[in-house]
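Worksheet: one structure, shown below.
Here the complex is missing one protein chain, while the rest keep their positions.
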Amino acid sequence: MKNNKSNLSRRDFFKNGAIIVGGIAVASAITTFDSVLFALEPPKGKGKWYGIGIDINKCIGCGKCANACKLENNVPKEPFYFRSWVEQYTIKNDGTIKVESPNGGIDGFQQSIPDEEIFKSFFVPKMCNHCAKSPCTQVCPVGATFETPEGIVLVDPNYCIGCRYCVQACPYGCRYVHPDTGTVDKCTLCIHRLKKGLQPACFEICPTEARIFGDLNDLESKINYFLKNHTCMVIKPHLNTGSKLFYNALSSEVR
Amino acid sequence: MEPHLQNLYEVLSKVDGYVYPNEIELNWSILIVLYPYITGLVAGAFILASLERIFKLHILKPTYGLALLTAFSFMLVATMPLISHLGKPLRAYEIMITPHSSSAMAIFGFVYLWYLMVVLLLEIWFDYRCDMIIWANETKGFKRFLYRALSLWTTDISPKAVALDNKIGYIITVIGVPSAFLLHGYVGFIFGSIKANPWWSTVLMPVIFLFSAMVSGIALVMFIYIILNKIRKISVDMACLDTIAKYLFYILIIDFTLEGLDQIHRIYEAEESFEVLHMLVFGRLFFTLFIMQGLFGTVIPLITLAILQFYKPKVQIRKIIYFIIATLILIGIFFMRWNVVIGGQLFSKSFYGYTSFKIGLIGAEGYLMAAVWIIVPFLILTFLLWLLPPWKKKEDEIQVI
Partner (left out) sequence: MPQHLKRLISFFAILLILFLIMRQVLIPKSFGQLGHYRADAISENQVRELHYAGSENCTKCHDSIHIEKDEGYHKQLKCEVCHGPGLKHTQYADKFKDGHLPDSLLLHKPIERKECALCHQKNAARTKILFDTIDNTMIVQIDAMKHKLLNKKTKEEQKCIKCHNPHQP
């Protein structure tokens, strides 16, 4: 009996040992998959954390921002490549919605629907949302697109393989493949200008100051003033992209 | 003007409604249609082979080796369309050295390697090692060297070693089946996990991809088997073909049900994107979805196979029917991939309009390039059949286990 008992306890010992070892193995296996739990990551950054505000009420649709973006960043002139563009939404009295963006708004807008038929009409400037949980950085297979500690989503043109997975993953259509380099290109929030203490080109140029950007971590910043005093909304909130581009007076038609 | 840009201007004039300006260009074109298609063929062919080995369906024996070699030769090219469509193909190695763990595509690199190196290569190696040693002694010159090198200069063909080979081969097949599921499920996940795209983003995507993969792989083996026997001028093993057709029928039913379920779910839930997808399906995708994939790729084969379960015409006619069905299914599944990949990019993520698809004949992403990647696996297969003819294998081995 005695013998038997000691046998049992030894078996117990092995059993418990196996459970502990197995548990550790499983736990460590799971932690390596931490990054799969992508959207759970808390917002990064303790220093600057950039956010953008656009006031749709103020936009006059001159398209100068789209133009300035192309000139500043050497974006191809063809109407298929944009880091920043302007859309005109026109809701007709019968409820139908017409959206247009001829050449991204650079050449100006011609009103295509007579005044009597229009219920309302407005311009929506679009650009990269610099999402905190951006679907595009999530899917990059090699880590060639990423979010900087300051909350700017960048592409590493020297490392991008041009698989275009991120282009598919961006819900806002803000990425394109540069025809000359074969790598993905997108808004950098003019990080090269920020470094020199200047504003990004589209913010610099806006004639009505419809665009605001600033540090979301700084409660005194322009962007936080803007967010506090307007009812702001992001586009496609249901996708939980952690978008940091906030629109004032965003209509539900905008997608 | 560059032809690429010229194409885009033409597409621009065909845009319907509003698409984001960057969406005018379709980023994934015919090559990315081929990629899941070819991977699917691999997974399907392998699963057919494993039916024989694991479930001991010895009636499928004549296609076992063929299915394995088919899977292998298609696997070798599976990533080529993907790599050749990259903007920077020479940087493709980065996927292996710095894989991003949250990206489905990065993990795919490893799933692929695992499947190619560990499952397919090893299974074939253990399967043929003994034969290669024997063949090396029977041949001369370069072929002899090839056999030697491929068998890693081993010489042990004692019954014990052969039995061990068989045992390991069996284990690998057992590992291989979930791996094949993983492989193709993963390809489905690459699309299914894109939440921005409502046409792709569905949990059923991996499962649908898996079953359509099985369907296409089985059809491919059937297709190659019939052609091969025609070339070798020997008669087809009809019992084997009938069994394959039976399995094809079952899996086609599952595939059809799953895809139907997916669509019904979409229609019933009718989310924000419903209208744009509805118009897409009845507009730009009508031909490829309803005619090519639905009618020719699914309904006709399904009905024919169902009839053949009860009524069996003469061997010669049956063979022709099987051949036609296999071809139809291969085309149908190709268009299934087409509808997923191209269809998912034809509508705007703003849900306000559609762009259209246009590529040229030549160029890195043209039809010719695509044709190359379809033909190359057949060339590889021809070479492999010359090097490792399954019909010349010593018979008794596989029964050992």
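First chain written, first letter: the chains are A and B, and each begins at residue 1.
Keep this in mind: contacts are C-beta pairs under 8 Å (C-beta built on N, C-alpha and C of every residue); 3 or more make two chains touch, one makes a residue touch a chain.
Just so you know, these numbers come straight off a predicted model, no measurement behind them.
Considering B:9, B:93 or B:145, the position touching the chain not shown turns out to be B:93 (whole complex). Note on the undisplayed chain: of the listed residues A:205, A:235 or A:254, the one touching it is A:205.
Touch with the chain omitted from the figure is made, among A:16, A:96 or A:158, by A:158. For chain B, the residues in touch with the chain missing from this view are 93-94, 96-98, 100-101, 117, 122, 125, 129, 151-156, 160-161, 164-165. For chain A, the residues touching the absent chain in the complete assembly are 35, 57-58, 60-64, 68, 71-73, 88-90, 108-111, 113, 115, 118, 120-123, 143-149, 154, 156-159, 188, 191-193, 195-196, 198-199, 201, 204-205, 207-210, 249.
The rule we apply is simple: only the chains that are shown with their structure count from here on.
The residues of chain B lying in touch with chain A in their complex are 2, 4-5, 8, 12, 17-25, 27-28, 82, 85-89, 91-92, 94-95, 98-106, 108-109, 190, 193-197, 344-345, 348-353. Across the complex, chain B is touched by residues 32-33, 35-36, 38, 78-82, 85, 87, 97-101, 104, 126, 135, 138-144, 159-165, 167-177, 179, 181-184, 239, 255 of chain A.
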